[in-house]
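Right, one structure below, let's go through it.
Missing here: one protein chain of the complex. Every other protein chain is in place.
Chain lettering (A, B and C) follows the sequence in which the chains are written, and residue indices restart at 1 in each chain.
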Amino acid sequence: MNPSGNSCGSFPAASPFAPVAGPIVRSVTDPFHGDLLEVSMGPQHPSTHGVFRMVATLDGEQIVKLKPVFGYLHRNHEKIAENTSYLASMPYTDRLDYLCSLSTNWAYAFAAEKLLGQPVPDRAQYLRIILAEMTRLVNHSCLVGFLFNDLGTSFTPLLYAFREREKIIDLFESLTGSRMMCNYQRFGGCRVDPTPEWLEAARKLVENFPRFLDEYERMLTGNEIMLARTQGIGRVNAAQAINAGLTGPVLRASGVDYDLRKVDAYGFYGRMDFRVPLGDHGDTYDRYMIRILEMRESVKILAQAFRDLPAGPIMDPKAKQRGHRPKAGEAYGRIEGPKGEIGFHLISDGSPNPYRYRVRPPSLINLTLLEDMCLGHTLADSVVILGSIDIVLGEVDR
Amino acid sequence: MSAVLASEPFLERAPLELRDAVVQLLPAPAQWLGHHLITILAVVLGFSLFFAFTTVAERKLLGRLQNRLGPNRAGVPKFSILPFHLRHKLFGLSQPFADAIKALTKEDIVPAAADKLLHFLAPVVVVAFSLMTFAVLPVGRHLVPVELDAALLYFFAAGCASELALFMAGWSSRNKYSLLAAMRALAQLISYELPLILSVVPIVLVTGTLSTVAIVQSQGVWSFGLLPHWFVFTPWGFAGFIIFLIATLAETNRSPFDLPEAESELVAGHLTEYSGFKYALFFMAEYFGMTALSGLGVTLFLGGWQAPAPFLEFIPSYLWFMGKLVGMLVFFIWIRGTLLRLRIDQLTRLSWQFLVPLALLNVGNAAFWSLTAHWSGPLNLVRWAIALALVVTPFLLLGRTLSAGFAPRTYRYAS
Amino acid sequence: MTVALFLIAGLMLGSAGVALLLRNLIHSALLLVASWAGVAAFYLWAGAEFVAFAQILVYVGAISMVVLFAVLLTRQGLEISRPVEPDAQWRAFSAITVGACLAAVLGSAILSTKLPAATATAPTLSVKDTGLELMNHHGAALLIVGLILTVALLGATVLAATDKPQKTEDAA
Partner (left out) sequence: MLGTGILNGLAVTAKNFLGSFHDPARLVTVEYPEQHIPVPEAYRNFPFLVSESADDPMGTLRCVSCLTCEKECPPQCIVIVRSKDKKPDATGKAQFYPTVFNIDTSVCMGCQICVEVCPFDSIKMDKVFEITATNRFTELLLNREQLAKSNAYYHQIHPVEAAEVDGRLAAERLAAEEKAKAAAAAKAAAAAAKPAAPAAPAVPAPQTPPPATP
């Protein structure tokens, strides 16, 4: 075991953000027999959500230092995208956050449409909202399931969540052809028009979703062990969260009212009536509850979208299907993905390939505060805190 | 013994008759040895089979709890000697045997830095000691492997060595996860041995004996010929039973107290560096421990082999015992399928700040109960009321302090 | 039966002796546990069930844990073979002296006590009788012992509690 680790992709020992009050880090004299125990968790570890690695220095069971190490899943996403056409990057965006390909698709299409000056027909806008919110349901239900697994349940909540997620994913498959790698959005609209039967099935499913949420909450939200394990654990205050650039449910759990669906009102979110739940403590429990409440709001948005979905084309008839050559310029398109602000920055020099292609991955940026959240808590808590941040390594490492 | 036995119904004495018949076949000097060997063999084989089917039952039950089917594939193996092949999958009931073959044929990997001797000894010690506990469990009216005067003491003495073995396993693996798990196992043992024993003390107090046989016999009374006098149906017995259940879960490292093998942070805890049959032995010992402690719970609180009503006594006593045992195990599996894991500091706090005071008060409660045994009529109601109050009030008060600061929250929405 | 006695004695003394000689503290601690188990076996041999089980429960079950905890929490240079310190011999000498004095005191106490002559059959003493004996005749001694242990426990708690704000140790 190498205490210093590789410097690639790791944080400097002193976090730039105001650290929470924690014990002073003593030097590790002898990793095995010294005062502190250094435990390397990952990249092969059951609960680091993929190939993430945490090098935790423990005093007893308490974490005095934690170094996140990542990059084990680096696939050169951005460089690949700079060497292929604009369209060919679309299926690669599925593989960023493989739990929510449809919202990532949208973010990329949004950026490219900005660059191309491409309008989007109304029906496609609604379809995008429908699919993005269903993706949010998928992501959040997965997340709470995994969170409980990190908390030590023997898979029961996870499998309940997967049962419901599977129903939504089946719908994705029957619409887009693939369960997770949907590759659905195009510049100027969507790829396939859902049939009325599909819409009806989706509407019914979404209608029944709150029943699952109620059961789920009854099972574990009031559980005493759950409360004791999550309340007051991994606190992030609003200032810290803003300084670190957190977005999404993690930010809102700290009480910062910042939801791009409200702030930017991109797409047709301006027409939707929904609320943004906010937490007051910024701890793991808040992060969990914000997601549950967001799922309930998503169900509301979906009901409105199904009601208002207009007839019409799903693709702008004038839109080019391939061989896009945007004028020289740049565009940044961002949407409120399930994990936070997912943005794509494209710079065009007029060639068929983007000159620069940059992803703003919410998972990675939300992860920056991990050490500050974990300091002073126990090893068992660090796993839970990591789970509550909600990362997907495909997006962290890209 | 045979005089008492002869008056019993056939089913009740069938196991003993069978043993005696086998012993008669042996030459006279070997009969003593044969008698004991058969008993040992019966206990080991019986509970090993029970263990095998507990694992498959656990997986199937957990599967159903989680809306899955559970293992249902392993059926009749295809033997070429048979003229036909039974295609039935037997509902997956042969899964444990398939697992055993797999575990036996797996490579046994010992880390290079491990303490080889302790690494090897740990699974042996843990299985040996967990099997020893079965010796004093009265499985049926006449089925007690060893009748000991200090049976309860023996039970706890034999059981306490298992955590020592966990420590050996964790320390000898030379793995940080294992070492942390070993520390947790020690902390857990120290914390939960006390409430476990304290929860049993009231029974010793009331019955005035440490013998499991005598304790079961003292529960074989029925009010109005219907209501069994099991200790769980008294206020102090109920409280003791709950404390016993919680402490049992902790002692056997079952969810929600499975910290030594917390897979979400410690991979597999003390078992991280074990593979193949050694791993299977640990697994076996864990289930033996759970079965033995459940059996003790049945014996002490649920009337042992006694039937719940006199008219049900035609069913042999050992079936009643097994039925109750299965009920306890199903409850443990249900708990495992529902609850999440405590943290180590919460685990110890739960024991020292909640279970130990409750168990101590419960001893006082039992003392009150046995002192007022002669109260009758309306006084009996007073007795029940006081005993109930002695259970409920401390539970509420201690529960409030234990869960202080933790409550579900309400959330605001952005305007 | 005498063979069993010698076997038990051999196990007891052997493991205790090896425990003294081993450099690996964990091995020593575990051998000490084995030695305690041997004591319990000796009690069993002598027909004192209750004491035997109590011995296992208390020593093997509880005290061994405390010993192991102490060993784990102390810094131990297992791999480092330290040179013999200059005053080690002096220390060894004083230890042996103290040990010999203790042995002398205990031995003379045992020898001067008039033990009852061994009866042909061991007295059958049930657990109940033992309990009654303890509670009735030796009740005061039991209470005093309990009180001392409680005071010790409280003292340990106080010591651990005052240590907490400075050193954030694990709650366990």
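Assume contacts are C-beta pairs under 8 Å (C-beta built on N, C-alpha and C of every residue); 3 or more make two chains touch, one makes a residue touch a chain.
Computed from a predicted structure; not experimentally measured.
Looking at the complex as a whole, the chain kept out of the display touches A, B. When the missing chain is restored to the complex, the residue among A:M226, A:M272, A:I290 or A:I335 that touches it is A:M226. Touching the chain that is not shown, out of A:L96, A:A202, A:V256 or A:M315: A:M315 (per the contact rule at the top). Think of the hidden chain as still there; on chain A it touches residues 84-85, 87-92, 94-95, 156, 160, 163, 166-167, 170, 173-178, 181, 183, 191-193, 215, 218-227, 313-315, 317, 320-323. Considering the complete assembly, chain B touches the hidden chain via residues 61, 64-69, 334-335, 337-339, 395-396, 399-400, 402-403.
Here is the rule we use: only the chains that are shown with their structure count from here on.
Centrality by C-alpha centroid: the chain sitting nearest the overall protein C-alpha mean is B. One finds 30 Å separating the Cα centroids of chain B and chain C. The centroid of the Cα atoms in chain A and the matching centroid in chain B are 43 Å apart.
Distance from the chain A centre to the chain C centre is 58 Å, each centre being the mean of its Cα atoms.
Listed for chain C are residues 170, 172, each touching two or more other chains.
Multi-chain contact residues of chain B, defined as those touching 2 or more other chains: 344-345. Chain A meets chain B in the complex at residues 32, 37-39, 41, 45-47, 58, 61, 148-156, 159-160, 163, 219-229, 231-232, 257, 259, 262, 275-281, 285-286, 289-290, 293, 378-383. Within the complex formed with chain A, the chain B residues making contact are 62, 65-68, 176-177, 179-180, 255-256, 258-259, 262-267, 336-346, 403, 405-409, 411-414. Those residues of chain C lying in contact with chain B across their complex are 26-27, 30, 33, 40, 49-50, 52-54, 56-57, 60-62, 64-66, 68-69, 72, 126-128, 170-172.
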